[in-house]
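Heads up, one of the protein chains got dropped from this complex, but the rest are sitting where they should.
And now, subunit A:
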Amino acid sequence: MTAVHLSEVSAGYRGRTVVSGVTLDVPTGAWLAIIGPNGAGKSTLLKAIAGLVPQATDVRVDDRPTRTLDPRERARLIGYAPQNPVMPDGLSVTDYVLLGRTPHLGLLAREGPRDLAIVHSVLDRLDLAELADRPLRTLSGGERQRTVLARVLAQQAGVLLLDEPTTGLDIGHAQSLLELVDRLRAEDGTTVISTLHDLTFAAQYCDRLVLLNAGTVVASGKPAEVLTPELLTEHYGATVEVLPTREGNLVVAPTRARPEH
C-alpha cells in the first residue's frame, strides 16, 4: 500500500515559488504522468514529492506526511531518478546499483550478502547482469537509463519518481524502457509518478495525467480527458490532432497547414 496524496503543495527555490496549490491523489499501483510545457514546474513538482525541495509542503505517502520523516525513512518509501543523473565515470554497474541500498543500511554500515543478492536480482530483471562489472562510462544511453532505474529499484521503495526517464533515448529504446517500468509496476504493485515530454507515450502508458502550466494544475484526469486539441493548443501553443490507433490508444500528432509555395 503506497498511495501518494498531495494537498495544496507549493514548492520552489530560494523564496521563488515555482509550483503552487497542487492537489492530487495517486492510488497504489497507478502510473501518473506530469505533463506540461517547458518551465511549467514538472521537475520541481517531482522533487517536491521526493522531498528534495525545501519549501515542499503537505505530501503524504500512505497517510504519512513525508515532511516529518527523517531522510532515510523517506528514502525507503520513495525512490527518485533525476532527468540527468550524475554517473561517476569509473564506478562499476554493480557498485552504482548498490548505492540504492543506502537507506536500508546503518549510517556507517557496509552492504551485506543480502544487499548484494537484491542488487543481483534487480540486475537480472533489467537484463543488466552481463554488464554488472562494466564501468559506467562504457554504457550506451539505453543501458545508462536502465542502470539508473536499477539503482532506484534496489531502493525497494513503494513509490518511483522518474524525471523524464526516456531522455536521450530513441523511440525503440524509449518504448522498451517504458514497457519495463510498466511490467515492474504490475509485478510489484509500485506506484509510479513520472514527468514525460512525449504526450503519446504519456497517453499510452499512464492511467492518469496532470497537465501543469505556470506552476498550477490546469487539467487532470484520464489521458483522453487531458489530451484534447483545445487544452494542448491553449497551454502548449501547439496545433495538434489527437488520433486513435487501431489498438484504441491515443496518438498526439502535430499538424501543419500545407505550405502554399
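Rule of thumb we're sticking to: a residue touches a chain if its C-beta (ideal position, glycine included) is under 8 Å from a C-beta of that chain, and two chains touch if they have at least 3 such contacts; residues count from 1.
Please note the rule applied: contacts and distances are computed from a predicted model.
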item	value
Which of "Aldehyde dehydrogenase family protein", "Iron complex transport system permease protein", "AzlD domain-containing protein" or "Thiol reductant ABC exporter subunit CydD" matches, in UniProt, the chain that is not displayed	"Iron complex transport system permease protein"
Full-complex contact with the absent chain, from A:A3, A:L52 or A:V218	A:L52
Sole contact to the chain not displayed, among A:R72, A:R114, A:R183 or A:K222	A:R72
Options A:P37, A:P82 or A:G142, residue touching the unrepresented chain	A:P82
Subunit A, residues in touch with the chain not shown (by the definition above)	47, 50-52, 71-76, 78-80, 82, 85-92, 95, 99-100, 102-103, 105, 107-108, 110-111, 155
